[in-house]
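A protein chain is absent from this complex, but the other protein chains hold their places.
Our next item is chain A:
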């Protein structure tokens, strides 16, 4: 398999040395549709793991179960060894449709997580200002969401997630409502951000290219019922120019390999 480490077959997957999120036997049924069956997964600390699969494979459901937004029918989720069933301060969520408050400025939106925690205004605005600059929106603090482009709105969503200083960032198809040029820029920024911030990212996407481009680890889910079908660790050097990755041999090979695996689920 060349440079790509590949573990075939269903779970259980051997646990990595230091995993921050541990998912055990998670299952979820909506009515008579089985969305997830017996998911066992470990998410290594400080890495970016993608959940990749065709629509209907339950990847967003799994992410929201980890976030504590949806209750699983069976199984457990542990963060830092502690079982969780509700949202908590060690996790922060980035939403597909941004979920910004349209009546609030960029500043208040970014500081909202801290506002809910009761941080005083001066302190939370100072923290928010820092992360607004970090995602490249300095100068837009007093703008309202409808005055921003889709890409900028998602930067606000990302800054909000960063400002609460959670260990785990959960991103639900964050770039799917962003136009193609902005998405490329955003992916590059995310790679850069990952090296600066010592955080664990769990990233849901349906784009193979996106998953391979940004992930340390890709979990492939198969649909109906959602199960772990494969875990791939693309060994791509992301230290240099992010532009270069798109022409990297390993990158192209991995994309092709995943496509061959997923093809069977596409009519």
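Definition applied: a contact is a pair of C-beta atoms (placed from the backbone, for glycine too) under 8 Å apart; a residue touches a chain by one contact, two chains touch by 3 or more; residues count from 1.
Methods note: contacts and distances are computed from a predicted model.
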Fill in: Undisplayed chain, where the name is taken from the UniProt record, one of "Nitrite/sulfite reductase", "Transport system permease abc transporter protein", "3-isopropylmalate dehydratase large subunit" or "Dynamin family protein"
"Transport system permease abc transporter protein"
Worksheet, complete the sentence: Contacting the left-out chain: of A:67, A:193 or A:211, that is A:67
Worksheet item: With respect to the chain omitted from the figure, which of A:20, A:65, A:79 or A:100 is a touching residue?
Response: A:100
Worksheet, complete the sentence: Which of A:88, A:151 or A:223 touches the missing chain? It is A:88
Worksheet item: At which residues does chain A meet the chain that is not included here?
Response: 64, 67-69, 87-89, 91-93, 95-103, 112-113, 115-117, 144-147, 160, 164
